[in-house]
Every structure is written in structure tokens, then in C-alpha cells.
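Contents: one structure, followed by commentary.
Partial view: only certain chains, each at its native spot in the assembly.
Letters A, B and C mark the chains as written, and numbering starts fresh at 1 in each.
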Amino acid sequence: MSLAPERASRLPGTAVPRRCQVAKMKAAVFAEVGRIVLEDKPVPDIGPLDALIRITTTTICGTDVHILKGEYPVARGLTIGHEPVGIIEKLGSAVSGFREGQRVIAGAITPSGHSAACLCGCSSQDGAGTRHGFKPMGGWRFGNTIDGAQAEYLRVPDAMTNLAPVPDGLSDEQVLMCPDIMSTGFSGAERGEVRIGDTVAVFAQGPIGLCATAGAKLMGATRIIAVESIPARQEMARRLGADEVVDFTEGDPAEQILELTGGRGVDVAIEALGRQETFEGALRVLRPGGTLSSLGVYSGDLRIPLGAFAAGLGDHKIVTTLCPGGKERMRRLMEVVAAERVDLRPLVTHRFTLDDIEAAYDLFAHQRDGVLKVAIRN
Amino acid sequence: MSLAPERASRLPGTAVPRRCQVAKMKAAVFAEVGRIVLEDKPVPDIGPLDALIRITTTTICGTDVHILKGEYPVARGLTIGHEPVGIIEKLGSAVSGFREGQRVIAGAITPSGHSAACLCGCSSQDGAGTRHGFKPMGGWRFGNTIDGAQAEYLRVPDAMTNLAPVPDGLSDEQVLMCPDIMSTGFSGAERGEVRIGDTVAVFAQGPIGLCATAGAKLMGATRIIAVESIPARQEMARRLGADEVVDFTEGDPAEQILELTGGRGVDVAIEALGRQETFEGALRVLRPGGTLSSLGVYSGDLRIPLGAFAAGLGDHKIVTTLCPGGKERMRRLMEVVAAERVDLRPLVTHRFTLDDIEAAYDLFAHQRDGVLKVAIRN
Amino acid sequence: MSLAPERASRLPGTAVPRRCQVAKMKAAVFAEVGRIVLEDKPVPDIGPLDALIRITTTTICGTDVHILKGEYPVARGLTIGHEPVGIIEKLGSAVSGFREGQRVIAGAITPSGHSAACLCGCSSQDGAGTRHGFKPMGGWRFGNTIDGAQAEYLRVPDAMTNLAPVPDGLSDEQVLMCPDIMSTGFSGAERGEVRIGDTVAVFAQGPIGLCATAGAKLMGATRIIAVESIPARQEMARRLGADEVVDFTEGDPAEQILELTGGRGVDVAIEALGRQETFEGALRVLRPGGTLSSLGVYSGDLRIPLGAFAAGLGDHKIVTTLCPGGKERMRRLMEVVAAERVDLRPLVTHRFTLDDIEAAYDLFAHQRDGVLKVAIRN
């Protein structure tokens, strides 16, 4: 083959040569704790149910930084990343309903569609192939148990369940948040069962928390109180729906929220950081009968204070949610974007090419220069 | 007045003389930590929305023992008890829809019907009269914030919301569990959203846990695993619906349950004791996406182990429930009894008269002689 | 008493003299079919659970026109109207939690709070005092079974359940739609369980339909297709959230909607007129598994076409809703207004004083001059 994979990747609709064993691509791989590096790897082979996607844009997630730091272990050599926007390069032999050359996204979570978890309504806990069909976080495969999206090409498993065509007229950056943070953030409001007229607190306004704020507004919350201290994030929170912002550097945020609500507390509190303080704060501001919707990834045991929990007698709910995936979820989120109900483009504060992804990691991991999300383009 | 109140109380339908200020009754009151004693108190006055009930049968709850021991503080002199079966003696001037002489029960929780909490669907957290209409555990008034049911007479507030006529043909003991443990225990299954075909674990088979077991069966669970070590309670658990019983003295109950389910875990785990071990065990046996339904009254902070919680990414739910009350709830529970779907009479292991209630407390507080529940008759 | 009731009604906080039997007020009463007239009536007496409200603003509903035309029968001499904004003039002896002089609204539906229907979560079907506690439409009392709001004074039954204080800063007209059309219209979206990303059709854009459109948007629908032919209503529909408007004079609206959605149909179809054509159209545009949320008041039997119903095998739902009431509902709706999530003031197209209410009926009943809603001020 005379066509180098690098060039192939830039020609829409050009199939990767099948028999050429040497077809290579660039990919950001976990080398060791502290090092995610750009390497050459073979373009993935695909099975009958898979699709091969040529990535056009992707991004870096806070979870990837946990991986970088060794806080979440993955295999050495694994390609990182779970937020793909791209073009179908090749479809598995048993895949129907799609065509090569289509612009698509896939969720960070790629359910099989046929596990017991999927058929039970909790597809993120997909355990296809396991004895019972459930596996904690089993739906999270990209950049976790299989190669991920920070590469030129990506193998999407169970393609018929996971490929979601991008509506005409939407740019890559407009849909870049759908695979993970928009799906996760919105689910904080959805699983919290936010209702018209609710007061909602959202603890932390990083990318996920900002999307939770937007989701709460989209579902009819009428008073949204965001907790955040960084001015740029406070500003973004207001832009996406926060009615008030509480700065935790100016006093206990739970107390501030209780004061703002005249002691009533909130109907739904969304935790979007993954820390004891925010979890506990979210519980403390709940009215009796309220719901704590937890989105954060915790790194240690949590403590439930007796009083905030009303000794177990407060009719409280605590719900946790891993990012919902699957093509129908992605379709709905892209509808939100297309209908201009929410515009998350301002979250993309910095742009890099895949060639410069190591610099992107450096910026993002250190939260320099007011970064919220980066776009990585091929 | 020639008619002594003691005698009046034994004549069905005989109204307590209204203007006689000296009408007295016997009542079990909290004297000080360690002492609940039978005393003479005035028969309660009633307001326009109240009813006066002549108690025919009541019982003692584990919560009353907490009060006795000073673990849950109440005012000195308060009449204890929240599980009334009796006869309407007098109705407030604004009460309609009932008649004196009717046999009734009232729930342990007596919602007002008009608080924001009631109108929001969480009436146990009734905060009528408070600024926002919510108050943690606010619906629990009997033997907590107002005089309770271990007496000859009981004032029932918001009578139109709370009085539930006993269907003909049901004995006092048949409906004695409805006000509290049946309502609480069943709610463990209901709030856990047990579905047909579910596997359910119930941690602890005291009176509440036994009712949770019965409730899970009533909702269609097909495999119910009860955790209990006392043989009589194990036997009762099987009788009420447990398919298997795990003895925690024979090894970690969570591990036993995981082994019984081949590692899958359970769809719903009900905690019915109020201890860190049982809370944690319930979390550990949950399948991803499962629900921990907590009924216990905790006495300290709780710890959520990171692993069992899947770091917050397991799509788990934790729900807590205070006993649902109100006349419609009571009607439904008495329907269950009348239809012979569940028979809780075997839970009454000992019987006393009100005169002997101090002995009843002694037996029950020390859990002597295999006691499950006592009946206190007037 | 020297103070004429007409004057008393204009002095905020002036209590109506209690013992003066001759205190009179003006009220719009149903005289006979075709005639609703302004008459003098006694200011209502109140019972212990009631409140007396001095009406400051009210409005006329399409249902009142049905009454006027004799299509919905009420007693002669009954005061009409069920949408009150006013000031507490007097509180019943057993009412607590409110104070005279407070600005309040009450819902069109005034649940008792203590009926089985209330305690079951369907308080609009309140049957307090009936044998079982359910009565079809039993919660609708104002201007139906008791005197209504088109008067100088209104007796509000079960005041503790129904009085909702108006937040400071909101004008009468800002909250005038809360008692009925906002509550009803929103409930079309709520009972339809609109979700983020849904496509929703709303059949007819009268006041209720317009509020259904606003409600669907508030809950996260991303494509709202309104059916309407009157240009001013089409314009209002777009202003309140419709993405597209279908004109039924330009062809079968169901076919137009199916074409717009590429044959897919909608997730939720809201019927807001009460006619066979709109009911049937709503059914025909539903995707399999979709929900028809019906708000209209029908005047004859309905026909379900076999095909649109998939012979009963389409996993369809049809839900009907009578306007939700009660103070907590009102509070939430006023929160929506206060938070500026929805502004329904433009619906008030005409203003009258109570003295001129007969002219207001004439305009509204004949739908002259592009009238949407009228404000009737005292």
C-alpha cells in the first residue's frame, strides 16, 4: 500500500486497506503512571459487530487524568479516551443500518444491548459475557478495558447499539460533549427526578457540574444554586442556568444554601466532584424527602453524618449514576443541541491537534489557563 | 360526676363526661431515663379537628425502648406509644365522616393532610405550621411530640386524615401491626420498588424485618434471603416468605448471600436493624443498579465503603423511609389482613393488660422469652 | 354598620363585619342558560376550616362559557369562576399558618387534604365525605358545587390545604394563570412524562394548549409542534416554546406532523381542545410506545381508531388530567413565574372591572378581538 495511514485518515470515506498488516495510526497510550504518550499503533481490526471510526475530534476527561496519575489503573499500552466524534470508516459484516462515510458519535459508555443489565434498564452496568449479565461499570469500555478514542481510529463494539449519526449542520464541537459530560451531567438531574418548580443545588461547576446545572434548568427547576469558587466557572454556571452561585471559600456552602432557602433546603442536590465535603454538603442541604444525586467519582470511603441523614428516617434518596450511553441517548442529546436548548460550545476553552495531545494533557491535568474542556482534532 | 373515668373507659360508646375536669385515665409515661411508669393523667381534651379514641389494644415498639433508655429524648411526663387500636369516644366539632363508637386504628405517623410535605407525597415529613411545611420526621407525633397510645385514651390530631375504620370481622390483634411495623416493613419493599422476579435480601428479622420479608413476597419477589440468627425468628421469616435464611453467626452474611446468588447479588437489599454492619452488608450484596432500602434507625454516622459503592459509579440507589401513615394507608394494610394475604398474628407472642405494662416493658426491653411483639389490652 | 360592603371590599385588611347580616357583595351568578349576571349576594359566611378572600383579580375560563351555554349544568344562583387572586379577609377558627391581609391565590381545584383521593395522589378527584373518598372531579368546587371567584369575596374551603401566599414582587396578573390554565396546561406535559429530547405535539393553542406548550418546553422537549390556525395564537405558541406550528386549515394536522417527523411520530401528544378530531389526531401521530396526554373536556363519546391504536398492541398510554390544585402546586407554579422561566402575562389580552363582567363574558364567549384571557379586577 502506497497510501500512508496518516493520509488515509484525512480522506473521508477512504477505507483502511484491509490486508495491509502495517497500517498504523497515532494514539495516546498509557505508558506508565504519570505518562500518557502519543505512539504509533496498528489501526484496529474489527469483528462482525463492530465499526471502525476515523476520529475527527475528541477530548480529554477528568477520568483520563485519574488514569494518568495512576489513581485509576488501566493496562499499559492502552489507548485512552472515551469521547469520540468521527466518520464511519468500516462496518463489521453483521452490522446493518449504517453506511461508511457517515458522521457519528458514540457514547463514553458502549452497552452491548443484549446483557441482562441492558434489558433491565441499567445498561451502563453491562456485563455481557459474564455469568449474570451485570458488571459494575461494565459498559465503560473505551479507554478502560479496550482501546479508546484519543487516536486516529477507534473500534466501536456493538456498533448497532452505539453509533449515533450526527444531524446535518452540527459541528464536531457542538456534539463533542454528548458522549460523556452532557450525558453524565444531565443524568444528575434526570436521576434526581427534578420537577417543575424544584430548587436544586449543584455542588461544583467543573464540566460535569456545569452540565448538571444545564440539565436541571432543562427539566424545569426554578431555583438553581451552584457551588463554585472560580470566577470563570461561576460565570459559566450562570450562563447555563444557575440562578445563584455560592462560593465555598466564603463560608460553608451548605450553610449558605440553607440560608438562601430560608432553612427549607433543596429538593434535589447534585454532587459533581467526588469528595466527602461535597457529598456531605449535598446531604445537609436536602429537605426531608429530597434526593441526593451523586455524579462524582469517589476515591475513598464516604461518611454519612447521622444528623443530615435524619438517622435514616428522613425519606431521603441517594442515587448514583454512571454516564448513560447508547445511540438513542446520543440522539436525544444531539437533539438538545440542534434545538438550541443548551449550547455547550463555550466549554471548549482550548484546542489542540492529536499531535499535540501531550501538551493538552499537561494543560488540562494542571487546570491551567482557565481550561474547562479541550478539543483534540485530527 | 358519679361515673368514675376508669369505669367509663370500659363502657363502649360511653362518652367521657365533658365538663368534669377530674376525668382521669391511666397512661404509661416517660418518667426519666430507664423508667416508663403507669400514672394517672387527665383524659385528653380535644380540639375541633381531633378525635378522642378509647384504646382497646396497643403494643410496644423498639422505638419506645430507645426512649426508655434515653437514646431518643422525649419530654418527661409524655405518654409513650404510637400503635393504637380503639373506639371513637368523641369527635372534634369540625370533624365529619366518622361517628362515635366506630372501631378504628390510626397510623404511628399522623400527617396533617395539608402540609407541603403531604401535598408533595412525603407526608411522614409533615411540617404543618412550620415555615416551609417540611420537618424531619414531623409526622411522628404520638409518643414523640404529643401524648401517645399506651393509655386509656388517645387524642388523634387531624382526625379526618388519620382515623381508619377497622373492617368487620377483624380482631384487634389482627390489625395491631398496621399502624407501625407492617406499614414500615412493607414500605421497605415498596420504596425498594421490588418487582416480579426480584431477588431480595432482608437484613435482620425483628418485627420490622419480618414485615419487610412479607412485603417483598407480597410484591412478587421470587427469592427472598433473610439474615437472622435467632431460630424462632428464622422460623417466622420462612413462614412470612423467606426462601432462605442466612445466619450471621456462621460467617459474614454478605459473603453468604453473594455465594447463594452465585456472585450476582440481589436486586433489592432491605436494612431493618439500624447498624453499620447491616447497612454495609446490604450495600455489599447489591448488584450494580440495585437498591438499598433502609428502614433502620441509626445511632451514629454511617460509612459507605468505596468498593461496595463502586466509587459512586454503580447506578445504585439508597432510599430511606419513615413509616407511611394516614387513613388510606391503614385501609390498604387492613385490606391485606382481611384478604388473608399476610397473617401477622403470630408476631404477638405475649399479652398484658395496661395495668401490667411495666412488666411488658421489662420483658420486651430485655427481649426475654422469645418475645416478638406484645399486645397491651385495656 | 355604616361601612357599606362595597367600600369595605376596597380597604385592604378591613374585616367584613361579622354580625351584620346585611353585608352584601357583587357576584357574577348563573341565572339561566345564556345568562350570567352581576347580582348582589351576601358576603359568604365561613366555617372553622375556611378562609374568606377578598378577590382583587380573577378571570373567565372556557369552562365558564360551557356553564353559560348550559353545556355544563350548575345550580341557578351559583357564583361562577374558579381562578382567584386576592387578600385574606378572615380566617376560620381552626385555621393556622396564615394571617389576615396576606395576598394569596387558591387553585381552581381545592382538595380537602384528607380524602382517600388526596392520600392516594389524585387529589383532584377528592371525595371527602363520600363513602370511599373518591368522587369524579370532586376537587372542583369553586363555581361548580360552591360559590366561585367572580365576586368581591370568596369562601375558600380547607384553607390550610389551599391558600398559597403570593411571593413579593409578583403582580396579580403574573399569577392569574396559576390557579387553572397554567396548572392544567403544565400537567399535560407532566402526566405525559415529557423527557429531555422528546418530540411533542400539542393539539390546539387556546390558553390551555399554550400552557401545555410552555410546560413541554420547561420539561426539556426539544421539538414542539403546535397545531393552530389563528395567527395570533400561532405567534403566542412560538413565543412560549413551539418550534413549529401546523395549521389544520392547510391539511390534516396529523399527516403534517407525521411528515415533519419523517414518519416517526411524536413521543408525547397533548390534546387541548376536547374534540374527536384532536383526540384522534393526537393518537395518530404517536410513535409506538408514546403517550397521549388528554386535557380537553369532551362533550360526547370518543372513538379510538383501530389502526392508530395498533389494535391495542402499540404499548400506548392515554392519560387524562384534571387541573392539579392545592397550595404546594400553586407555590411551585408561582416559583416558575418568579424565576421568569415562563411569562404568561401576554395571555391577558383584555381587562375589565367586575362591574363590567357581563361585557367580558360577551367578548370572551364569542372569542372576539383576538381575546385569549381577560383580567377581571375589583
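Keep in mind that, in the parts below, a contact is a pair of C-beta atoms (placed from the backbone, for glycine too) under 8 Å apart; a residue touches a chain by one contact, two chains touch by 3 or more.
Computed from a predicted structure; not experimentally measured.
Engineer: Given 3 placed copies of the single sequence, give me the total number of copies for the whole complex.
Structural biologist: 4
Here is the rule we go by: only the chains that are shown with their structure count from here on.
Engineer: Rounded to the nearest whole Å, what is the centre-to-centre distance of chain A and chain B, using the mean of the C-alpha atoms as each centre?
Structural biologist: 43
Engineer: Show the residues in chain A shared as contacts by 2 or more other chains, in ascending order.
Structural biologist: none
Engineer: So in the complex, the part of chain B that touches chain A is made up of which residues?
Structural biologist: Those residues of chain B that touch chain A are 117, 120-122, 124-125, 127, 131-132, 134-138, 262-265, 274, 287-289, 294-306, 309-322.
Engineer: Using the touch definition from the top, list the residues of chain C that touch chain A in their complex.
Structural biologist: Touching chain A from chain C are residues 186, 190, 195-198, 215, 218-220, 222-223, 243, 331-333, 335-336, 338-339, 341.
Engineer: Can you list the chain C residues touching chain B in their complex?
Structural biologist: The touching residues are 47-49, 93-94, 96-97, 112-114, 116, 118-121, 123, 128-129, 133, 158, 160-161, 326-329, 331.
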